[in-house]
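Okay, here's the structure, questions in a sec.
For this depiction, one protein chain was excluded, whereas all remaining protein chains were kept in their positions.
Think of it as A, B and C in the order they're written, each chain with its own count starting at 1.
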Amino acid sequence: MNHLASQLVLVPVILPLLGAGLCLAFGRSARAQRIISIVTLSIVVVAAGALLWRADQFGPQAVNVGGWPAELGISLVADRLSALLLVVSTVVTLSVLLYSFGQGIVEFGRDTPLSVFHPTFLVLSAGVSAAFLSADLFNLFVGFEILLAASYVLITLGGTEARVRAGTIYVIVSLISSVLFLISIAAVYAATGTVNLAALPERIAALPEPLQLVLQLMLLLTFSIKAAVFPLSAWLPDSYPTAPAPVTAVFAGLLTKVGIYAIIRVQTTVFPDQPLRTLLLCAAILTMVVGILGAVAQSDIKRLLSFTLVSHIGYMLFGIALATEAGYAGAIFYVVHHITVQTALFLVAGLIEYRTGTTQLDRLGGLARAAPVLAVLFFVPAMNLAGIPPFSGFLGKLALIQAGTESGDWLAYSGVGAGLAVSLLTLYAVAKAWNRAFWQPRDEHVDDDVPSTGALHPGQNTVTEDKVLRLPRGMALPTLALVAFSVALTVAAGPLIGVSQRAADELVERTPYIDAVLGDVP
Amino acid sequence: MSVDLALIIAIGVLVACGTTLVLERSLTRILVGFVLLGNGVNLFFIVASGPPGAAPIVGASDERMADPLPQAMALTAIVITLGVTAFGLALAYRTWQLEGHDDVQDDVEDALVIRRAERDDTSASFDEVDESLPEEEGADLPAVDDEVTRENDEDHESPDDGDPR
Amino acid sequence: MRSARRSVVFEVVTRLVFHAVIIYSIYIMLVGHYEPGGGFAGGLIAGLALMVRYLVGGRKELDAAAPVDAGLVLGLGLAVAALAGLLPTLLGGGVLQSAIIDIPLGPLGELHLVTSVFFDIGVYLVVIGLALDVLRSLGGGIDQHVADEDEAVGV
Partner (left out) sequence: MITLLTAHLVAAAGAPALVRLLDRRAFLVLALVPAACFAWLLPQVVAGDLVTQDVEWVPGLGLDISLRLGEVSGPFSLLVTGVGALVLFYCGWYFKPGDTEIWRFSAVFTAFAGAMLGLVLSDNVYLLYVFWELTTVLSYLLVGHNPERRANRRAAMNALLVTTLGGLAMLAGLVILHLTSGSPLLSEIVANPPEATTAVQVAVALALVGAVSKSALVPFHFWLPGAMAAPTPVSAYLHAAAMVKAGIFLVAVLAPAYADLAWWRPVLVTLGLVTMVVGGLRALRQYDVKLLLAYGTVSQLGFLTLIASIGTRSAAVAGLAMVVAHALFKSTLFLVVGIIDRSAGTRDLRDLSGLWRLLPWPFAAAVVAGASMAGIPPAFGFVAKEAVLASIEDLGTDTGAGWGVVALGGIVVGTILTVAYTARFVWGAFATKADVPPCDIMRRSPWFVVPPVILAAASIVAGFAGPWFTEILGRAGEAYPAGAHELELTLWHGVNLPLLLSLTTIVLGIALFVARRPVAAVQHALTDRLPMPDAEQSYYAVVRGVERVSIELTGRVQRGSLPFYLGTIIVVLALVPGSMLVRAFALREGELRLDFADRPAQVVVVALVVVAAIAAVRSRRRLRAVLLVGVTGYGTAMLFVLHGAPDLALTQVLVETFLLVTFVLVLRRLPPFFSERPFTADRWVRVTAGVVVGGVVAGLALLTAASRTAEPIGPRFAEPAVSYGGGYNIVNITLVDIRAWDTLGELSVLVVAATGVASLIHLLTDRAERITRVPADSG
């Protein structure tokens, strides 16, 4: 039993891959695919939970793949940070899967080949987990590639004009970031002779200082593209919103966070001295501010949410940039919070689209009266996103503000100020959306010369009068579950902040992770 | 360790050409550029593997063997490039099928915001301030404004209470 | 590919050579542990063989060469590879751990079997699946689109 428990680390990657293989092999039966996906992801959720428990109790869980000793082979390591993110990401993935079943009745049956969705979705989940568990730069690259390849397929699902157009931008930018990642890895290997995260710090430290900085900057640049850090963020709002709702939701929740994770991991493990604090802080502040101003400018709920996503990446980066224990803890908690709430919001946007046929604000209206359940489902996560207490968004913000204030230099204070201002602007942006979509009567005349996108695609998105009165339960329940999960993050915030802080401890201390990678695990 | 300048030149040229092509609009051109970039990166891995040596097959030769790890990594990268390029080609074909060309288009929603910026406009969801504010005594209020004043009350159940006088 | 452009001689030759190439590709896959080769190279050779069949004879020829669904090959390949990783774990080893088994074959000597060959088989299958899928889509699929258009224009 103990042997199997030690192999738990593998489950979140290998099981979905097996499931994906089986799904493809049995592509003819939609029912079989559903059962495989649900069973697989449910087991993965349980495994991730167990992993978190073990990582918190006994320290980082490591496995040497194939029994090869650490530096030669590949180690998979789940410390508290990885395990925590695994738990959240798998829960979110499972909810989105269930939601997609609910939507499947409506959309996938008609528009998209169902046999593509399930295996790809499972591979995506495996890729995210693989990235969280990698203890090796090249392996991290492979994890990224898995999730990116799956995301290319998902974002162009159905192959409509808008999706192909948006997907192309996404694919090419991601390809370039992958090339940069490969270049960075080759450079790291050329200079140090290894790509193992635990072996790297020592070897990097032996290099001349400017070269260290070059390597660090290359890696940061790569991850920043994936995490959508300003000025490398503009691709995101163009590409995410057009995908099908569950796809957008899972992308928004997870993909950028993998980039954030990679930044945290590499910064803390490989480059423990923080020579780039100023640069990172500036990037964080700019990301927050530019992102949220973008959100204010939007007139479509999905795009608005995409911009808030960019903006709130800035929050996480702020915590990382502070490079203190409190900063990391805040960033980690914020990641957990944001994965949940951002996914939930996109699912709600999907519900709105399903209910009304559009997410264009100037075509929506009166939903508070017409669809009160939808109103509640939108309002709670929207306020959560805006950092309104007592929700987790507030707690994450509070943790970051405290961390920034403790740091006590003017740049950190500016970050705190920017964070507060962004919080207000987030509130403004979502309140505008609420005003328009939920409060304003739909027929209120809007005098506007600039056409909406709806007008650019005549015939598309036309709102039929209360086309469907009831929300499909299959979509609403998973959304509700996720919203409830985000609220549960508030209730359980004490232990959760505790885990985040212990995770941050582990990161700052560094030795537990490095020992786990290099140690002789049977 | 010593570095092979010929390889460095090859890397530089391949990456430069690849980048130039990737910045184009035509999707097939971008993919051609991507393949060039991929070749350049693979050569980088060869540079990273150090000086040339015998093939890393045990017992095949008595010479010092080349470093196998970068080779394995490059091999993985090559195969991944193959997969995504094939996908990219499918995307290019689909673009052509939909639009009659394979050029990457600009985002339409962004164009709307840019147009708003050019017109010094606000966002579409912004309500300009209008006159439906609580009015004050002292101004010579025509009866119409009087109604506007009452806009503020919450009594929505009786919309016909316009003019009780 | 219009039938008029097919070369019957070429078609026959490719059919004859095809099986030899497939066997060679399997050899390349198996020999990977000792010489240049392995699952990728083997799979790609087999894939190229399929490509030649398609180029020579179009969709029908491809279907004749590989009368299976690409998804099945891909899925099986991935599943085999994943199982090759998972099974050792259940047998008490590490994930993807390989064992070296020498099976005595009496007078023929002994078979030196490294279990990672199963993983290589997964690789081989996936690459073939990729080739099949690409040919069915970018090859046969586009042919179909062309045929549809001709039909539409003809009407």
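General remarks:
Just so we're on the same page, a contact is a pair of C-beta atoms (placed from the backbone, for glycine too) under 8 Å apart; a residue touches a chain by one contact, two chains touch by 3 or more.
The structure presented is a predicted model; accordingly, all values stated were derived computationally and were not measured.
Within the full complex, the chain left out of the display is in contact with A, B, C. Touch with the chain omitted from the figure is made, among A:Ile35, A:Val290, A:Ala488 or A:Val508, by A:Val290.
Within the complete assembly, A:Tyr152 is the residue of A:Phe26, A:Tyr152 or A:Phe378 that touches the hidden chain. On the side of subunit A, the interface with the absent chain consists of residues 14, 17, 20-21, 24, 65-69, 71-74, 76, 110-113, 115-116, 119-120, 123, 126-127, 130, 138-139, 142-143, 145-146, 149-150, 152-153, 156-159, 164, 168-169, 172-173, 176-177, 180, 183, 186-194, 196, 199, 203, 206-208, 210-211, 213-215, 217-218, 221, 225, 230-232, 234-235, 237-238, 279, 290, 293-297, 329, 368-369, 372, 383, 388-390, 394-395, 398-399, 401-402, 405-406, 416-417, 420-421, 423-425, 427-428, 431-432, 435, 438-441, 444, 493-494, 497-498, 500-501, using the contact rule stated above. Residues of subunit C that touch the chain left out of the display are 32-41, 44-45, 47-48, 51, 55, 70-71, 74-75, 77-78, 81-82, 85, 95-96, 98, 100, 112, 114, 116-117, 119-120, 122-123, 126-127, 129-131, 133-139, 141-142, 145-146, 148-149, 151-153. If you put the missing chain back, the residues of subunit B touching it would be 1-26, 28-29, 31-32, 35-36, 39-40, 42-44, 46-60, 65-76, 78-87, 89-94, 96-97, 100-104, 106-111, 113-114, 116-118, 120-123, 126-130, 132-139, 146, 149-158, 161, 164-165.
Just so we're on the same page, only the chains that are shown with their structure count from here on.
A complete topology is adopted by the chain contact network, contact being made between every pair of chains. Subunit C has its Cα centroid 36 Å from the Cα centroid of subunit A. Measuring from the averaged C-alpha position of subunit A to that of subunit B gives a distance of 17 Å.
Chain contacts: subunit B has residues 83 touching two or more partner chains. Residues of subunit C in contact with two or more other chains: none. Every residue of subunit A that touches subunit B in the complex is listed here, in rising order: 138, 142, 145, 149, 152-153, 156, 159, 161, 164-169, 171-172, 175-176, 179, 182-183, 185-187, 189-190, 195, 238, 241, 296-300, 303, 361-362, 432-433, 435-436, 446, 448-453, 456. Every residue of subunit C that touches subunit B in the complex is listed here, in rising order: 34-36, 40, 130, 134, 137-138, 142, 145. Those residues of subunit B lying in contact with subunit C across their complex are 55, 57, 75, 79, 82-83, 86, 89-90, 93, 97.
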